[in-house]
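This is the structure I have questions about; it appears just below.
With one protein chain held back, the other chains of the complex are shown just where they sit.
Read from first to last, the chains carry the letters A and B; within each, the first residue is number 1.
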Amino acid sequence: MKPLAISLAALLVLTAQICAETLRINGSTTVNLPVAESAEILRAEQKMDIQVDTQGGSSGGISMLGDGLVQIGMSSKPVSAEDRAKYPSVQFNEVHVGEDAVALIVSKDVWDGGVRSLTKQQLKEIYEGRITNWKELGGKPQRIAFFNKEPGRGTWEVFVHWVYGSPAAAPKVSFPEVGGNEETRNKVASTRGALSQLSSSWADGKKVFALALKGDDGVPVAPITENIATRKYPLSRPLFLLTKGEPQGAVKVFVDFLLSERGQDLVKKHGYLRLKDLVK
Amino acid sequence: MRKATDIAVAAVAGLCALIAVGILVGLVSVIARRGGPALSWGFLTEQIRLVGASGGIFWNLVGTLILLATAFTACAPPAIAIALVERVWLQNERGRRALRTFLYTANGVPSIVFGLFGFILFVQWCGWGKSWLAGGLVLAMTMLPTVTVSLIERLKTIPPAYIQAAAALGLSRSKIIWAVLLPQSWGGLLTGSLLALARAAGETAPVMFTATIFAGATLPRGIKESPVLSLPYHIFILAQDSFDPEVGSKLWGAALVLLALVFVLSLIALPMRLKIHEEANL
Partner (left out) sequence: MTRTLSWFFSMLALAAMLLLLGIFAWQSIPVWQHDGTRYLTGVKWFFRSREFGALPMIYGSLVVSFIALIVAAPLGFGAAICTAEYLPRPARLAVKVLIELLAGVPSVVYGLLGILLLRDWIYDVFARFEPLNGDTLLTAGILLAVMVLPTLVTLGDDALRGVPAAQRRAARALGLTRAETLISVTLPQAARGFGSALLLGFGRTLGETIAVFLVVGRQDNNLPEHWLSVNKWLESGQTITSKLGSSETNIAYGDPLHWAAIAGLGLILLAMTGAAAFLGTSFGKRSDA
């Protein structure tokens, strides 16, 4: 029995050492696209061992980094004070790798019905169930089928941050929930009167359409590149790689790659804004 | 009137059977039509590229096979042991009945519950993280009742004369097990396992929290933090998060491959299973 235990222990130690070379990444499906492609390149060119997963969205990335299950978290929202309090010993380091906007997208019938923009107040009333029909917003009579992003998604947090100031201030409501980006686009495209929050790069303008948002001055601002770059569009959000402390070793190689010209081109390829596109 | 009722009942029953079979045919044809174009040799031998839009499903297939092999290995010893306890070692009827109730109840446990159990026990408490072994063990738990019951049914069909003859030769019960029962019941173990493996191959819920990730895993090295890719999880993720129309056909291709794998496993087991099933019902 004893030799078995010793060899088992040896095996575990050995495994731990081998595994130290594997770079594990988890988090936001939005950030995943350029990251997964970067990983493919680094795997091929640098023979690096990189595993990418998207469990639990941004919150999953933050908590798995906090729990030490991954070395890089992907997040489409900043690490909140709450998260930092939950993992007091972890030094979350946010590396800004690109910028994205959360669009309010609608199905074709709503767009064709003439609804092209919303105000913050209107969004609030839709979210709280006081406005339930597009005709109240200048569209054709059709009930509003709102799909809410599921909890933990960066998209949802950015949305309630703008409308309510913080996730904690958001009212307690229950809507049908959607998770992944394709799921969201697919459901909105195939449902009459549909509205949901979605990364603006996925709003193709063929099946789903991004509404402009009206600020206090009443001027509609569409989620197009120049408005995101200048932060005129209010629902823009930074995309982050999260590391524990300053990146080192394989983590640094990966982060540096995504910040390099080639990495940034991947960010652009997937519809997001590169760092250099942003107007500082 | 009576004759009309007679025909009507037959017609309705026949129609029901036809619908049931029609559902299968329709389902397979939809998947084959959508997934067929994606199939090629490269689809099976290349790894995923461009987040599922390009390349193939090689490591997903390998990962699924690893999980199945692990599950089978972990499941066989307890399945044999329980079947022997039920058939040989337990002599009182009450104990047997309790054991069978246990098996049937275990068979009713939803696979997501096994998945969460594995997540708590292996991933968190044992600190394995997502690991092929955790997934294999969880799948083994989902398989155990099916395999055991199939083995018990097989043991029941062994003619008592064999056992009496062996006993008359003065063999002990353990000797009888090794010389008569086990050699005669491999078929039961195999058919039960193949059927259970067919089911396990398509399971997503038990492995999504315990063993599989979306991309980047190849062959596992060690136990800790060694996830694998798998076909069902791949389909599950792409179904919610494909960004590229190209992913669509790859997605259905993966579904077609998974379906083929499941069908092949069930079909190999089928002749023997039907035989046992029919005999048990005579």
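Here is the rule we use: contacts are C-beta pairs under 8 Å (C-beta built on N, C-alpha and C of every residue); 3 or more make two chains touch, one makes a residue touch a chain.
Remember, predicted model here, so these are calculated numbers, not experimental data.
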{"item": "Contact with the hidden chain (one of B:I48, B:V62 or B:L144)", "value": "B:L144"}
{"item": "Touch with the omitted chain, as defined above, among B:S40, B:T73 or B:T101", "value": "B:T101"}
{"item": "Among B:T218, B:S249 or B:S266, the residue in touch with the chain that has been omitted", "value": "B:S266"}
{"item": "Of B:G127, B:G187 or B:G202, the residue in touch with the unshown chain", "value": "B:G202"}
{"item": "Hidden partner chain, residues of chain B it touches", "value": "2-3, 5-6, 8-10, 12-17, 19-21, 23-24, 27, 30-31, 77-78, 80-82, 84-85, 88-89, 100-102, 104-114, 116-117, 119-121, 124, 141, 144-146, 149-150, 173-174, 177-178, 192, 195-196, 198-199, 201-205, 208-209, 232, 235-236, 239-240, 251-252, 255, 258-259, 262-263, 265-267, 270, 273-274, 277, 281"}
{"item": "Touch list for chain A against the chain that is not drawn", "value": "55-57, 59-60, 63, 66-67, 86, 143, 145, 147, 150-153, 167-168, 170, 172, 174-179, 186-187, 190-191, 193-194"}
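One rule holds in what follows: only the chains that are shown with their structure count from here on.
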{"item": "List of chain A residues in touch with chain B within their complex", "value": "11-12, 14-16, 18-19, 22, 24, 26, 29, 32-33, 36-37, 39-40, 43, 49-55, 69, 179-183, 202, 270"}
{"item": "Touch list for chain B against partner chain A, complex", "value": "49-51, 129-130, 208, 213-217, 221-227, 237-243"}
